[in-house]
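Of the protein chains in this complex, one is absent; all others appear in place.
Moving on to chain A:
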Amino acid sequence: MKNEIQFRCVLPNGIHARPASHLEKVCGQFQSQINLTNLRNGNTADAKSVLALVGTDTLMNDDFILSFDGEDSQQAITILSDYINNEFPRCDEALDTLADDKSVTLPQSLLRHRPTLLHGKRLAPGIGKGLLVGYRDIDLTSFITDIQHDEVTRFEQAHFQVRTSLEQKAKSASGHEKEIISAHLSIINDRTFVDGIKSNLAGNSTANAILAVVEKITKQLNQSTSAYLRERVLDIRDVATQLLTAAYPSVNVNTDFTLAEPSIVIANDLTPSQFLGLDKDLLQGLVLTHAGSTSHTVILARSFNIPTLSGIEANQCTGAINSQVYLDTNLGVIATQPNEGVCRYFNRAITLSKQLNDELHTFASQPARTADGKMIEIAANIACSFEASTAFEKGAEGIGLFRTEMLFMERSKAPDEDEQFGYYREALEVAADKPVIIRTIDIGGDKPIDYLNLPQENNPFLGYRAVRIYPEFLALFHTQLRAILRAAVHGNAKIMIPMIQSIEEIRWVKQQLEIVKEQLAQESLAFSAEVPLGIMVEIPSVVFIVDQFCKEVDFFSIGSNDMTQYLLAVDRDNASVAKLYNSLAPAFLRMLSQVVQTAHQHGRWVGLCGELGADAKVLSLLIGAGLDEISMSAPKITETKATLCKLNSEDCKTLFEQACQCPTIADVQTLLENAAANQESKPLLATECIIKPADFANKEEAIQAMVGNLGLVGRTDNAYELEEDVWAREEVFSTGLGHGFAIPHTKSENIRCSSISIAHLSQPIDWQSDSGDVDFIIMLTLNKAHADQHMRIFSTLARKLIHQSFRDQLRASKDDTEIIAMLESELAI
């Protein structure tokens, strides 16, 4: 029998570092030599080396062969077939990149100042201003040297030093930074990399040996058809630089590059370490000539909020080096040699973007509540303990679902009690006293784990998984409970059991908890005896006996994904029925209503964790249902809090009751759309649209600021397009009225709700019309679809404006409230 198996790669980014390191781990368990051959390009590699695997340039839909040679090949084939078919496809996902497909309309308020612009590709969002500084690339060839003395020791020592330092950094780092350091650790530990260097040491100096391997791998990666793989070259160079500097501390390669003032750095290649070495308080922006959206440096730039562009060559901006420039990734440009008008434009844009960020940030730090003051806990779903800190930064008020499966997957045996204890404790400590709901392992069926040897099933979702496997793997379950109870001393932990369908099951779980507590007490280990116990409500049978569960548990969390699937009997991975999967089904809503009402009657708390929670359109229904908590992925939290504060809890309740009475999903959707349209309506006149006193230097800035303000207050999603519409009208003839007044206006589809914006300037400006300078601007932006609704008011306002007395009254108004009051009475609003 041939010792090989053939597969097709289904990973969206191909076999890059992350999947390669997973595959390497699985292969590493076996003695056999395992090779991977890509059938598209014929590249073959040692499957126990991440770099070699990456070097095969295996892309999505490539066929590849794993071949085995050795004593345990049969066993390896069995395990790897299962792994590649079931787990491997899930070990990676498409990376999020900044959408660059949409071309941006450069605003007239900038273009009219005739800026000098260089266009690049947008990689990380933001606007920055600073000195353009060129980053000098480290020339690795300056390390080239002859054999000195004991080269093996030199290399071993440098290798040990870099590895130890990376390991230490990995401990203190978090989030993306940690992930990238781990990737570098896997390079420094990689067989191909290290053995390659070692074998070169025979006739070479350490430096030449390292450089030869770097060159070889770089060449291989550069030939890759995948941009993602080509971008890994930078990681190799990064690790090599660290090795070389450690081996030759006396070679001065000028690795320290310091910023002296707010700067925008332009570099051919900037390695992740070089990026981390830059002072983030001074770094205002990055221009990377070659970087792609998945480069580790770019991922870091995004997590540090550093605006980043690529695709601009250093020689395009030689003249601008050491001068002030602006970088705007909303527009995808750097502006060099900015004149006064261009500076005004960007300073205004920076102010607007800062205001917008501050606003979002306020929501993150504010408690989640509706407009009428009803508090709802907005929590985060996490799968790793290190995600907790990001979640709290985004404003999570707790962890509503801490999935613990990740800790158990992709390893050869289950984590022991101490490892789990440390893991849960980490999340609990980050949470301070905020609640952390730890869900015991939900494995089996669709989430297989090798060391449990669970049987393959035809219908894993209805099969042997979660709480159902605990009796067989009792020690595993006890260990997890012990670890959680011990960790609970360090925070506000709650335990949640998945896939409960009957009272018998929860009673059994409670018995186990008692057994474990007794053990811990006997062993005199510190633990918390009062950890609240809850269940996932995801099996419909629970819904009908919630009252009885109330006597057994402290809380409930509705798992909307599985509940929808079980309630409607729809497998959403099955394309032919997936369209039937919809949580807006009236049956689902009535289920929700029944669970919440019954639980509340018995004084119990109900949350919801699942994708439904993050859907802004559905939020009003969830509030209306009376849920106590909604848990979602961290990036959705700030936005959800912002949406929440616009909702009225009583209106939501009425809406939910109406939705429960709808016969069809389509009816529920129509109901939601109508409600959303009403919610979006904002008054035509509001203090948020009045700027007084306004400090505008010219007509361009006035229009930029007034339209920008509409974006800020959520009246337009397309400020640039709306601005274009306003300027289109100015092109016909200037809207200056004389007497210091101007009325820029447009009827546009880029304004959500018709608005009247007013700016009373402290200094008059040239309106580029023959009616003289302007110091009072009334901007009318009319929504095209709902034009009729407000046209009467707009026309009345226009008619009034020709009267001196009306204009005098406007000018005399002291502040925004007086202006509003005066207009409301004059226009009979």
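In the analysis below, a contact is a pair of C-beta atoms (placed from the backbone, for glycine too) under 8 Å apart; a residue touches a chain by one contact, two chains touch by 3 or more; residues count from 1.
As a convention for this text, contacts and distances are computed from a predicted model.
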item	value
Protein name, per the UniProt record, of whichever chain is missing from view ("Glycosyl hydrolase", "protein-N(pi)-phosphohistidine--D-fructose phosphotransferase", "NAD(P)/FAD-dependent oxidoreductase" or "Branched-chain amino acid ABC transporter permease")	"protein-N(pi)-phosphohistidine--D-fructose phosphotransferase"
Residue, one of A:Ala202, A:Ile515 or A:Ala787, that touches the chain absent here	A:Ala787
Hidden-chain contact residue, picked from the options A:Arg90, A:Lys747 or A:Arg811	A:Lys747
Option touching the unshown chain, where A:Thr164, A:Asn222, A:Gln511 or A:Ser795 are the choices	A:Ser795
Missing-chain contacts mapped onto chain A	729, 732-733, 735, 737-738, 743, 745-747, 771, 780, 782, 787-788, 791-792, 794-799, 801-802
